[in-house]
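Complex shown without one protein chain; remaining protein chains in place.
Moving on to chain A:
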Amino acid sequence: MSQIINVEHLNYRYPQQSESELTLHDVSFSVTAGEWVAIVGHNGSGKSTLAKNLNGLLAPVSGKITVDGQVLTEDTVWDIRRKIGMVFQNPDNQFVGATVADDVAFSLENQGVPRDEMLKRVADALAQVNMSAFATREPARLSGGQKQRVALAGMIAARPKILILDESTSMLDPEGRADVLATIRQMKADSDLTVLSITHDIDEAASANRVLVVNDGELVEEGTPAEIFQHGPALIKMGLDMPYPERLKAALKRQGVTVPATYLTEKGMADWLWQLISNK
């Protein structure tokens, strides 16, 4: 199996940081073609920074990044960006096109793909994510999950070898999240796509072949999801989330509120809170 991503001794510092600080410190890892790797870690641990270094959105202080046999330099950055598709956190802020089809076509327009080919690829990609019926819709009339699926369709159309998900499901409701994850699994099944997902979501991390744990800009642990999940409560320290209602319950408990023992959905939790307040 060939290595599709290889990162050696990567150091990164934001321009506004002082000389002694580093957001990423001596990070080295590699990803095999076709693998699904999850990167987990706290907010501010440097996982998004790491992702943005991989396709040259940020330029490292030192270190070497090789993607699909090409070393990342100023000359190769656009080639490498073609190979890497990236889906970001906020569904609204990455929707460039005025309609669904326009947005899917955006990467293709950038690559100068001829129009006939573009029409075909856009239609195919939308069919794959089940959004064909929405081709002429405006983004304002889509749900968050639908917008992220459109973003994925944009990736399918552009045919990258690597897909980076930068907390792509974190702003979605559970249903949207499940839809998006199912779409990604489908995409992976259809082609030998390599997936790198940065996430707090335990389901998403569980879908991976391998989990990397980033803390304070350093790679602290690496293993299969089963190995990592054995840590139990320490998972939270690693930046994996308990579901939101559970976290809220834990916080209320610390305040001395008696909380129901059964698992509640967000909606159920809200109802329960209303009752609690009105009974007071």
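Following the convention adopted for this analysis, contacts are C-beta pairs under 8 Å (C-beta built on N, C-alpha and C of every residue); 3 or more make two chains touch, one makes a residue touch a chain; residues count from 1.
Heads up, the rule we're going with is that contacts and distances are computed from a predicted model.
Engineer: Would you kindly match the missing chain to its UniProt protein name, picking from "Autoinducer 2 import system permease protein LsrC", "Peroxiredoxin family protein", "Cbb3-type cytochrome c oxidase subunit" or "Energy-coupling factor transporter transmembrane protein EcfT"?
Structural biologist: So the chain that does not appear here would be "Energy-coupling factor transporter transmembrane protein EcfT", according to UniProt.
Engineer: Could you tell which one of A:T23, A:N55 or A:T199 touches the chain left off the display?
Structural biologist: Of the listed residues, the one touching the omitted chain is A:N55.
Engineer: Using the definition of touch stated at the top, determine which of A:L24, A:V67 or A:A105 touches the missing chain.
Structural biologist: If we include the chain that is not displayed, A:A105 is the one touching it.
Engineer: Which of A:A140, A:A189, A:A226 or A:I277 sits in contact with the chain that's absent?
Structural biologist: Considering all chains, including the one not shown, the answer is A:A140.
Engineer: Which listed residue, A:V67, A:V122, A:A208 or A:L240, touches the chain dropped from view?
Structural biologist: Checking each option in A:V67, A:V122, A:A208 or A:L240, the one touching the absent chain turns out to be A:V122.
Engineer: State which residues belonging to chain A touch the missing partner chain.
Structural biologist: 52, 55, 57, 78, 81-82, 84-86, 88, 90, 92-99, 101-102, 105-115, 118-119, 122, 138-140, 154, 158
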